[in-house]
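Here the complex is missing a single protein chain, while all its other protein chains stay put.
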Amino acid sequence: MSSSPIVEEAGAVTAPAPAVHTVKTMSFGARLRRDWPLMLMCVPAMLLLAVFHYLPALGNVIAFQDYNPFAGDSPLQAFLSSEWIGFGNFQYLFETTAFWDSVRNTLAITAFQLVFYFPIPILLAMLLNSILSPRLRSFVQSVVYLPHFFSWVLVVSLFQMMLGGSGLIAQTLREAGMTAPDVMTNPDTFMLLITSQAIWKDAGWGMIVFLAALAAVDPSLYEAAAADGAGRWRRMWHITLPGLRPVIVLLLILRLGDALNVGFEQFYLQREAVGRDAAEVLDTYVYYQGIGVQQWGVGAAAGLFKALIGLLLILGANKVAHKLGEQGIYSKS
Amino acid sequence: MTTAAETLKPRRPSLRPVWEEKPTLAGQIGKGAILTLVVLVVVVPLWVVVVTSLSSADTINNAGGYVFLPREFNPSAYVAIFSGGQVTDAILVSTFVTVVGTALSLSVTVLAAYGLSRTGTLLHRPILFYFLLTFLIYPGMIPTYLVVTGLGLKDNLLSLIVPTAVSAFNLVVLRAFFMSIPSELLDSARIDGAGEWRILFQIVLPLSRAVTAVVGLFYAVGYWNSFFNAVLYLDRNDLQPVQRILQQFILAGQAPTNVGSGAVVHIPGLGYVAPPNLAIKMAVVVITLIPALIVYPFVQRHFTKGVIVGAVKG
Partner (left out) sequence: MGASTSRRNFLGLAGLGATSLAFGCSKKPGSTGSATNAEQAAGVVPTFKESTLVQPDIKGIRPMADGYTKYPTNLVDGITEKAITSGKPVTATTPWWGPVPPSSNKFVEAVSADLGGTITFSIQDGNTYGDKLNAMLGARDVPELLCIPGWEINKLARFNDGVHVLFEDLTPYLAGDKVNAYPLLAGLDTAAWKDSVWGGKLMGVPFPTDSPYPTALFARQDVLDQRGVAAPTSLDAIYEFGKKMTNEAKGEWAFGDIFQEVLQICGNTGSQNGWAKGADGKVFHRYETPEYARAVEFMARIYKEKLIHPELASTKGGDVKTLFKGGKIFMFADGVGGWKEVQRDIVKTVPAFNMQAVKVFGADAGKPPVRWGGTPSIMWTFIKKGVGQARVEELLRVLNYTAAPIGTKEYELQNFGQEGVHFKRDANGAPVTNDLYSKEFANQFIFLGGRPPVVLGGPDIPNYAKDLVTWGNDATQYLEKNPWEGIKVEVPTQQAAIQQPTDDKITDIQRGRRPVSDLPKVVDEWRKGGGDAAREFYAKVLADNGR
């Protein structure tokens, strides 16, 4: 195993090489006999989701209702007795330009963060992986993952403490006789601000799964590559990155499926500071126009809209992944 | 820096492999600079949080909020939090929920992830879609409440576990790792007559210790930090998870604002409340970080290299 061209070798071991069972030649009974243990293993998780996820998810019928929890003789009856209004809730959402503004903002933030946030945990994991001293490595790892446990209120107020108009930097500048910029209330740089906040809070947390992936890379590959004369950058390109690739692709697709979710609290807190034009995302819009005025059907309709967009994006991204020869989230055929 | 690192106790010292080049000076400096920056960006605010949590009300008021330079060692915030006895009780509740919940979640997730790790098996795609769809469609609060209370789980700690026991995210991550295990390993085991259960427990799981530990961490942190299910399903005041109690300290005395008019509502009784104190808020943050610091080294020790090569050769 530890000889011959490294690139192919790396691909053979670390890139997904699933055992594709021959499908067409086997009868249903034979497949059942072969696969029932695997299917049985899925049952407990499926049951839990059936009871606690899908059963209550039936309540999303209120997306097509003017839901009144007090209609009918029981809370369950209310889901049947509330007035059916067809697509009224969707219409309520879709016909305002403010809704589409919020969708556009959300997608822009997702796109921006895919470029400027998504790679950071990967780079951080690779950097840490290259540290030889285990003590230093554990120390840095434990430190950078801590901000994940901070609430958004705290993160925003810590940013204000450092960068705000009355913050440390501003006051230092003032003492030096300079004018202090206030990045906390500047709508033009808001995208940069929220992305920095997101990186600060969650890059260390996001790094962990990549560290696990790096731990799964066979070290003998590096040794073989080094023996073949590959330098550190080539090794990174040909062994480390391919080792991470399945996870990167998977998380990328999942993030795309979540494209319309960029968080709520972070934007809710800073909305007034930079204004609605910069900070209104889909979730804050739905909060103010749906749930905030007790239009739960509108909230459910927005949820279904997000699901549809998410599904389309996941399917599309998966197709692209297949074209590029990746496993993606589910396989072809 | 060194004191914190020392407490983490690495399992064994690792040296630079013989085949690796000597690091270049520029590389070392660059790496060192980036690492220092990364660590400082996190440690400075952390420092402020800790110092503020140990400051008196007077110091905090004079600073107008966060305190940078320690003036005193005033643990009164911690004393206030722990003196009531509710926090210690709640830690027991949360520990129970986290341990039982993580065990349950990890078991069902590992099983399902392995069950789905081979493409082409019977009903593979429909079952996978069944899990993936949970990403997209969420249940509402009232229907979930009806299901949980309908099963008699109100005021039962299981209500903090079962509604969120399966995370499809964790499932597909685990599955991706399982799928990247070299197939020849599994095939040879199958030829030797090993059943799926044996393959899972004797080959796949030992090879996937790192990711299993990570998914376990994700679940554990989720259980430890969650408090909203407790808001909904626990009426009893003696059965609360620690995050819920800590939230109450954070929010103590914060008069609610009337969202509609922007006016602040006047609550007569609030004059009696222990004042909202930034030190208490920060102490709560510090207390939240402690389990995170304790648990992480246990996860990290599974990030050891070379498990796969050992398996292939053995």
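When the chains are written out, they are named A and B in that same order, and each has its own residue count from 1.
In the analysis below, a contact is a pair of C-beta atoms (placed from the backbone, for glycine too) under 8 Å apart; a residue touches a chain by one contact, two chains touch by 3 or more.
Fair warning: this is a prediction, and the values are worked out from it, not measured in the lab.
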Touching the left-out chain: which of A:T110, A:S157 or A:N318? A:S157
Return the single residue from A:S133, A:S166, A:S196 or A:N261 that touches the missing chain. A:S166
Of B:S53, B:Q86 or B:N170, the one touching the omitted chain in the full complex: B:Q86
Residues of subunit A (touch criterion as defined above) contacting the omitted chain: 64-72, 74-75, 78, 81-92, 94-95, 98, 153, 156-157, 160, 164-167, 170-171, 174-175, 180, 182, 184-185, 187, 268-273, 275-277, 280, 288-289, 292-298
Could I get the residues of subunit B that touch the absent chain, sorted low to high? 56-58, 60-65, 83-86, 141-142, 145-146, 149, 154, 228, 231-232, 235-238, 240, 244-245, 247-249, 251-256, 258-276, 278
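Following the convention adopted for this analysis, only the chains that are shown with their structure count from here on.
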Could you tell me the distance, in whole angstrom, between the mean C-alpha positions of subunit A and subunit B? 16
So in the complex, which bits of subunit B are touching subunit A? 1, 4-6, 8, 10-17, 19-21, 31, 34-35, 38-39, 41-46, 48-49, 64-66, 68, 107-109, 111-112, 114-123, 125, 127-132, 134-140, 142-144, 146-148, 151, 162-166, 169, 171-173, 176-177, 179-180, 182-183, 186-187, 195-197, 200, 207-208, 210-211, 213-214, 217, 221, 225, 259, 281, 285, 288-289, 292-293, 296-297, 299-300, 302-309, 312
Which residues of subunit A touch subunit B in their complex? 1, 12-23, 28, 31-32, 34-42, 44-46, 48-49, 51-60, 62, 69, 75-76, 79, 124, 127, 130-132, 134-150, 154, 157-158, 161-162, 166, 168, 200, 204, 208-209, 211-220, 222-223, 226-227, 231-232, 246-247, 250-251, 254, 257-258, 292, 296, 299-300, 303-304, 306-307, 310-311, 314, 327, 329-331
